[in-house]
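Left out: one protein chain. Kept in place: all the others.
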Amino acid sequence: MGIHDIIEGKKQWRAHMARVKALPPDYQIVYKEMQRYFFKVGPVALADGSLLTGVVDFFEEGVAAGKGVLELIGNDVAAFSDDLIKDSPTYADIYQERISTKPGTAEE
Amino acid sequence: MDDLTEMLKGTLEGCVLEIIGSEETYGYAITRRLNELGFADVVEGTVYTILLRLEKKGLVQVTKRPSGLGPPRKFYALNDAGRQELATFWAKWEYITSRLGKLKEGGR
Partner (left out) sequence: MNFWETITGNDLTREWKAFEARAGALPADHRAAWDEIKGHLFLYGDFTGRNLMPILDGALGLLEETATDGQSIHEVLGDDIAGFCAALAGGEGARSFRDRWREQLNRNVARKLGRLGG
């Protein structure tokens, strides 16, 4: 159920974090801050895991090309992060929609 | 020219479609092409988010190919839906530029 599943999907998550740890320090810093931001914003796309693994794929390519992380994604990390989740509703969006369409009614 | 980011936002996706449309290519090459064209501010991260969106919308065909060094690279080619989208993009572009041209002529 939701975001925490990707963390608790233990083996997968550990493998994922191992890839993160293999990145150069500047990439690791940016990755971790981005992940923290995503956890706060709560885009639905986070739950299937492809968002974060996609970022690591992309970062690994940048490393292989010998680039620094900001050279790769630009200085505005927040803008890059928002671009990644532009099409994904957040859990808060869904929640707000539910309470505005079904005022006061309980779920079956 | 500096500070094109805002104005370029809506059209960058079309630019990327056009580049992919002329030949199958990958993120870094697309970024280079845009830079050479004079859009110096465009970084690979921006192109990455666009490619991700194109993929999600089902407009491109993606093939992973091993690269000389580092992880495999994702190559992008347009499919039929992508070609249609590209045609629509240019049609919209024609419309906007012709209207703007009129506006400029008419306004003393």
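Note that the chains take the letters A and B in the order they are written out, and that residue 1 is the start of every chain.
Methods note: a contact is a pair of C-beta atoms (placed from the backbone, for glycine too) under 8 Å apart; a residue touches a chain by one contact, two chains touch by 3 or more.
Keep in mind the model is a prediction, meaning the values are calculated, not measured.
Asker: Missing chain touches which shown chains?
Answerer: Counting the whole assembly, the omitted chain is in touch with A.
Asker: Can you name the residues of subunit A that touch the chain not displayed here?
Answerer: 1-4, 7, 25-26, 29-30, 32-37, 39-42, 47, 70, 75-78, 81-82, 90-96, 98-99, 103-107
Going forward, only the chains that are shown with their structure count from here on.
Asker: Based only on mean CA positions, could you tell me how far subunit A sits from subunit B in angstrom?
Answerer: About 24 Å separates the centre of subunit A from that of subunit B.
Asker: Contact residues on subunit A for subunit B in the complex?
Answerer: Its residues touching subunit B are 54, 57-58, 60-65, 67, 71-74, 80, 83-84, 86-87.
Asker: In their shared complex, at which residues does subunit B touch subunit A?
Answerer: Against subunit A, subunit B makes touches at 27-28, 41, 43-46, 48-49, 52-53, 56, 67, 69-71, 73.
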